[in-house]
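Have a look at this one.
Missing here: one protein chain of the complex. Every other protein chain is in place.
Now for subunit A:
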Amino acid sequence: MTDIFAKYAGLAADIENLRRAAPRNPFGVVIERPLSATVGLIEGRETLLFGTNNYLGLSQSSVAAEAAIAAIRSEGVGTTGSRIANGTYALHKTLEHRLAETFRKRHCLVFSTGYQANLGTISALAGKDDILLLDADSHASIYDGSRLSQAQVIRFRHNDPEDLDRRLGRLKDHQGAKLIVVEGIYSMTGNVAPMKEFVEVKKAHGAWLLADEAHSFGVLGASGLGVAEAQGCETEVDFIVGTFSKSLGTVGGYCVSDHDGIELIRLCSRPYMFTASLPPEIIAATLGSLTEMQARPELREKLMANARQLHDGLKGLGLSVSTHVSPVVAVTLDNVEQAIAMWNRLLESGLYVNLSLPPATPTQNPLLRCSVMAAHETDQIAQAVGIFERVAGEYGLGR
């Protein structure tokens, strides 16, 4: 019998090397329970959480929790069905209307996860005669959506409108539709897209533009709509995709658009059709979080002030961070062994951050990826920077 796991021999060896290099599996961390948005119990220790993407701290929103409890009591815990069968409740339509209104767009489709929002939108928009142009540092959900689409896929250099322009120029005789896919804030590095320049390129070539604002919704822009709003071009982005599992603290995803054709994908997007819809309590909690996000713009101000404090703090230690200031602050390291060792020391010192290893990182370098929240206190950020300083010192890094 052929060993069905033989193809994972390399992965098994990598895991073994990880185990030898560190006392714990960095991808198996268990948060025994969150004590607040910013502190969780890990290995029995109170640990500062700096790697949760919970940008506004709304995973612990009492408004959202109460809304969820009320929805469970009145509607039960799940829909048990697809959006195109028995899985659309009035709550789903309410959330779609609220999001469309929030983004000032005509249409909104809600998906069961953020991953599925990209998978379902991209795979349905791009057909086999079309071309997808992806920023090279795109999230896995974008790459996976592209594969499911059967369209030709071309990468362009990260955050490089000129490179995109060159590649579109080579495609001038291609008759299919061209869909450009970029992100607002990039999840691994915190880099911010030059969205306005991408809009100019798409207009010059008659292409379409989809922006994934998963990490920028609730974070940037006058009303928290993301990078497109912050750069004054949200009306020119054809499709905006996002998630509820970052700033809104729940789970699920969406696509908003002014193009009427988007409604057709409800009947041809497999990740939309062939999965159970979000349960009522999640929809209710998401509506609650959205209300709280809109009622408390000061959360965004605090978030960006915290982002600046963490970014400047880590940069001040002489560590390598992005030039962009955003709630994602990633420290780039030279090699995997060093990254694993440092990640372990940070955790043992009471600080949880994400360990990101190649090929999940944009370059061959590993990252210690931090994300900051509006809920972090100034002291907690100072404490996190202090822990980084000690640990970096142990490994001869920084100033």
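In this section, contacts are C-beta pairs under 8 Å (C-beta built on N, C-alpha and C of every residue); 3 or more make two chains touch, one makes a residue touch a chain; residues count from 1.
Everything that follows uses one rule, which is that contacts and distances are computed from a predicted model.
Choosing from "Iron ABC transporter", "succinate dehydrogenase", "Acyl carrier protein" or "Fe-S cluster assembly protein SufD", the protein name stored in UniProt for the chain missing from the display reads "Acyl carrier protein". When the full complex is taken into account, the listed residue touching the unshown chain is A:Q364, out of A:Q294, A:N335, A:Q364 or A:T378.
Touching the missing chain, out of A:A12, A:A136 or A:A382, is residue A:A136.
The omitted chain makes contact with just one of the residues A:R83, A:R167 or A:H215: A:R167. Contact between subunit A and the unshown chain involves residues 131, 136, 146, 152-155, 157, 167, 170-171, 173-174, 358-359, 362-364.
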